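Missing here: one protein chain of the complex. Every other protein chain is in place.
Presenting subunit A:
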Amino acid sequence: MNLSITKRFFISLFLTFPLLVEMILMPLGWSLPGHNLIAFLLTTLIMLLSAQPFWRSAWSASKKHHANMDTLVAVGTATAYFYSIYAMLFHQPVYFESAAVVTTFVLLGQVFEERMRKQAANATEKLLKLQAKSALVWRAGQYITLPLAEIQINDQVKVLPGEKVPIDGVVIDGHSSIDESSITGESLPIEKQVDDPVIGATINTNGTLIIKVTKTQNETMLQQIVDVVKKAQVSRAPIQKLTDKVSDVFVPIVLIIAIITFLAWYLALHLPVGQSLSYSVAVIVIACPCALGLATPTALMVGTGRSAKMGILIKNGDVLEIAENIKTVVFDKTGTITQGQPLVTDVFGSNKNSIIQLAASLEQLSEHPLAKAIFNAGHDAKITTLPVNNFQSLTGIGAQGMIQDHSIVLGNNQILSSDTKISNDFIQKTVQLEAEAKTIVYLSVDAVVIGIIAIQDIPKTSSKAAIAMLKSRGIKTVMLTGDNQGVAKNIGQSVGIDQVIANVLPTEKAETIIQLQKSGTVAFVGDGINDAPALTTADLGIAMGSGSDIAIDSGDIVLVKNDLQDVTRAIEISQKTFHKIKANLFWAFIYNIIGIPIAAGVFTNSGLTLSPELAGLAMAFSSISVVFNSLLLNETRIQ
């Protein structure tokens, strides 16, 4: 017969009830009439219905030379029960209620524990529930509702206001703002227009969007996140090796201690058999190997689940211990500390609009990153570009062409080398802008410079705060960049970084990290695509996502949203999870180290004893408290 744990608990509770009442009323001089017989009948039923599965599974485990928690419960209850039958026949004091009450309490513990373990493990289920169930897909001339599984790449999907974006895609019509907090943790809605990527399971707030599907259901960002979290939740933290060793020997050692306890009381201290046995039953019942076994996995589950909700994906349990020891955090400059896209910061000259117009017209034909910055500046200023004749790209210098019959040149200071004229005002301004670590582009019309444009890859708004947060935790910050010392230093200072290492070729990043590792554990923060070697070299690789794409394969921690403050949050939540594991282990060990001697009666002289019933209660609560303590990780404050 196989009853669920909950059913077994309620049967046991119901049948134990009269015995519990008697236990409470006994000091008042009341006892059950015909106590022994009733206790025998009730306990026998409990053993058959509720405790028998413990015995069965202990028996099958021991046949394989294994012992676990069930072994202890089985040996404890069986000893109390069978001894009591013997005692009843020979008219000695019986201990039926020990067997009954212990069974009830242990089952009570398991009922709670089962619920809480489910709660700790359901982070991924919750994530998957974020997904929309169906989508409006364009098929044969109309939008029809289809389940997600039937959506294919390049399908056209309509997303109505207030609904979830069903799947990853790109906007092809309409505009709206989208709440991406469910996936990235970003609380502000994000404006989306044509060509912008959208993420499945985010919420479309106000406009109607038509999107072209770019990922199938099994490849979406949400699915990737779920896969990472699932893997992290079952990974093994190194600290667990200790408990693995202990739990291998735990149960047999407890059984041996119980035998010694009995021998000591019975032989050395001449206590009656019944009382001596009750001490050893208490030892068996109070010992709790499951609290040790649950300490690490439950904390890891809750910690990784919680961080995933914040857009921080911790990939395995090893990370936690490393994060604890981080001394230095190294940032890649471009795209990590800075936006990664150069912007026009200054335009100098008598007619700014015309400078931008001419420059943007010329650069609309060019592919250079600086050209893009200028073209975007023109776009932002709502300038219409002019037609260009005889366009010519000057390698390493810039570009030239004819606009409205004037010869226009845009480029770096090399365009000055020929007979181009430049006034003193411009030269002075150039010196000033270069001191601010900006890149200067000159615009000349018919060989006279009429304007200069300063371009810079400016730091993200969150960079300064993020670096301050790290410093306040006593972590040294370093920035790596291929830029020259001047530019690098300027940016480093503006965000408050401790050390700047400039002129680093992309291939040298990993080597630089090895150098830095000599003075302690190093974390590297970079984008997952270009920085893969550095991410693997560092003790802790933190890969930053960029909006819709996350580099899930690289790095030990993946940040879903492009916010540098998440670096600190990632380190913080890793540390907190690790501390939680240590606290759990500490309590689980201490509980057994203190509990077992008390149960064995070591402190009887000072009046401190534990009946098997109370030992069962203590054991039930010790594993519940470990799981509960882990669940508290969901509530801790993260900056």
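Following the convention adopted for this analysis, a contact is a pair of C-beta atoms (placed from the backbone, for glycine too) under 8 Å apart; a residue touches a chain by one contact, two chains touch by 3 or more; residues count from 1.
Please note the rule applied: contacts and distances are computed from a predicted model.
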Undisplayed chain, where the name is taken from the UniProt record, one of "Nitrile hydratase", "Multiple sugar transport system permease protein", "Cupredoxin domain-containing protein" or "Sigma-70 family RNA polymerase sigma factor": "Cupredoxin domain-containing protein"
Per the touch definition above, residue among A:Trp59, A:Tyr86 or A:Phe586 touching the missing chain: A:Trp59
Omitted-chain contact residue, chosen from A:Tyr81, A:Phe262 or A:Phe331: A:Phe262
Omitted-chain contact residue, chosen from A:Gly207, A:Pro252 or A:Gly496: A:Pro252
Sites on subunit A contacted by the missing partner chain, in the whole complex: 2, 5, 53-54, 56-70, 110, 113-114, 117, 121, 227, 230-231, 233-236, 240, 243-244, 247, 249, 251-252, 255-256, 259-260, 262-263, 266-267, 289-290, 293-294, 296-297
